[in-house]
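For reference, the structure discussed in these notes is given below.
The complex appears here without one of its protein chains, the remainder shown in place.
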Amino acid sequence: MDALIPPLLNGSAQGALLLLAALGLSLTFGQMGVINMAHGEFLMIGAFTAYLVQQVIDSSDLSIPVALPVAFVVAGLFGLLLEVSIIQWMYRRPLDTLLVTVGVSLILQQAALQIFPSQGVPVEKPGWLDGQLTVLGYDWPLRQVFTILLATVCVAALAAWLKYTSFGRRIRATVHNRDLAETAGISTRTVDRLTFFVGSGLAGVAGVAASLIGGTNSTMGAQYIIPAFLVVAAGGIGQLKGTIIAALGVGVGLSCFAYWTTGSLAQVLAFILVIVFLQVRPQGLFTVRTRSLV
Amino acid sequence: MTKLKPHLSLGGIGVFAVLLLAVAPSVLTDHWLSNLGKYCCWAIAAVGIGLAWGRGGMLVMGQGVFFALGAYSMAMHLTLETAGDGVPGFMVLYDPLAPLPAFWEPFRSTAFTLLAIVVLPVVAAGILGYALFKRRVKGAYFAILTQALAVALATLVSSTIRETGGDTGLSDFKYFFGYVLNDPANRTMVYLITAGLLVACLLVVWQLYRSRFGELLVATRDAEERVRFLGYDPANVKLVAFVGAALMASIGGAMFVPIVGIITPAEIGAAASILMIAGVAFGGRASLFGPALGAIAVGWGQSSLGSTWPEGWTYIIGLLFIVVILFLPKGLSSLPARFRAARRGPGEPLAAPAATRQLEGVTS
């Protein structure tokens, strides 16, 4: 039990954080088939936003709840800016877009390094996250529980938004068949922008959560982008439930491996597992079938 | 477009060889010669990236892994050569009594080391490529998976301090296969070997690009599924290019060690891998000389600007990615053709990238 419960508890929190980071990535990836490598930096922007909000609102009890929507909007606006300035010119070149966003992420990292102290900034945890739950006799820090709750709320909100609003339906239509959506009179340009705003905004929310668990510094985004992508790849494109399961799987897997071996070996093991998984299901857990060969 | 006369290119390689092998050693100081040698190592890896990415369409974002295989193989051998019969000094530091890790032992042998530099990347890339290409993993998936591997390997090396030197890496090599590395004459020799290997790699891809395989690779890049209907397995075609690229990265890594004198996880991780891509994109991914020249240019920027003005250098690399890929996707080497086309008349299209796309979906 000692070897199982703590990594499971810790892993599901890690998985929730990954899920938050992967949600937006999967949304934009599903939308345009492009990996936004600056997505991790949007997460970083969210974390720094939490820090900045704390400079204005003294009480950390209050500042974190305020920071969540603010981070959503700030990171979302960055995403929108990226879409409008660069990505919209490159929709037909997905691999190149990946590289361009690598460039953006380098610039954002360096900017953060120069604006904020290089060792990072402290984001104070609110008092109401100090305690812990006891699960089967093991401590479960409230911070981790909070991450899981936050992820649940975000997933539910996103799912409801995609399902019940007309914008959401348009997004799903575009993900499913871009050309058809266009001929059906959907302005895919507007849909793209909105998707990018929401997807990047979710990264901002993830950033606030990340700032409560780990350090807030210029390289924090880079830590998340690869695992978040693995989650998207394993989950299948444009599939919310796939992303959820994959995030929990990768999170718990990483945490268990790290618990049983070492953190670095865990990364290697996780990588091997994803490769093996792709052997079995190259399209991810769930797929949208299309006729296209590619 | 691919009609750049093959013999003109061969002449170009000749000029390049003369510049690197004859002119550079006689005009450059020792310091700059060894810097140039370092850029040549990156250029060797870049030539491979040009093969896999430029011609094969596989965005290899984790060439640091194969660079590492060559580099650490060489570094282990040189470390053991320096340590003589004993255990390398840094290991003694962490645990004076423990023996040499078992996987180090064979690297005492020169032959084994040279073999490992060639065989390790071929086997690793072979297994990874086979697993991915057969399952038709491509595009962004492939790119990020290779990058993930680089991250994982760099983390692993960082954390295994006693086995690999960890973040401090392996350094302080005294001998290179019996030659004293301090001796300027020997350092020039190491440089010449590296430059020679770069020229050899250029010759190999020159022949590959004009061979039937080169045409098949481009065809596979542009319309993988169509190639299947001609009886080829595109996975095998891509595998050859990917393994070739890995081998070149490994050779570059192996020569990096005696030239620079140190190898650390920072030289093999995600950032280093991306820097290798930057050079290739800058020079022109699909051209013969573009990747090598781009890598040399980026290498030069890295060691001059990167140390004197590091913040600025990061911005430059970031901007380079954005500007080059957005406005000049074929890199600097496409500039002459662009100028010629511009002079001929603005109405004429350069190439038809859209036309190939239509092939991608050979559906009904």
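Quick notes on this structure:
Order of writing sets the labels: A and B. Residues in every chain begin at 1.
By our rule, a residue touches a chain if its C-beta (ideal position, glycine included) is under 8 Å from a C-beta of that chain, and two chains touch if they have at least 3 such contacts.
As a working rule, contacts and distances are computed from a predicted model.
The protein name that UniProt records for the chain not on display, among "Protocatechuate 3,4-dioxygenase beta subunit", "ABC transporter ATP-binding protein", "3-oxoacyl-[acyl-carrier protein] reductase" or "Xanthine dehydrogenase family protein subunit M", is "ABC transporter ATP-binding protein". In the complete complex, the residue from B:135, B:174 or B:226 that touches the missing chain is B:226.
For chain B, the residues touching the absent chain in the complete assembly are 1-2, 6, 207-208, 210-213, 215-216, 218-219, 222-223, 226-233, 351-352, 355-356, 358-359, 362-364.
Following the convention adopted for this analysis, only the chains that are shown with their structure count from here on.
Across the complex, chain B meets chain A through its residues 57, 59, 128, 131-132, 135-137, 139-141, 143-145, 147-149, 151-153, 155-156, 158-160, 224-225, 270, 274, 277, 281, 311, 314-315, 317-322, 325-326, 329, 354, 357, 360-363.
Interface residues of chain A, counted against chain B in their complex, comprise 29, 33-35, 86, 89-90, 92-96, 98-100, 102-107, 109-110, 113-114, 222, 226, 229-230, 233, 262-265, 267-268, 270-271, 274-275, 278-279, 282, 291-294.
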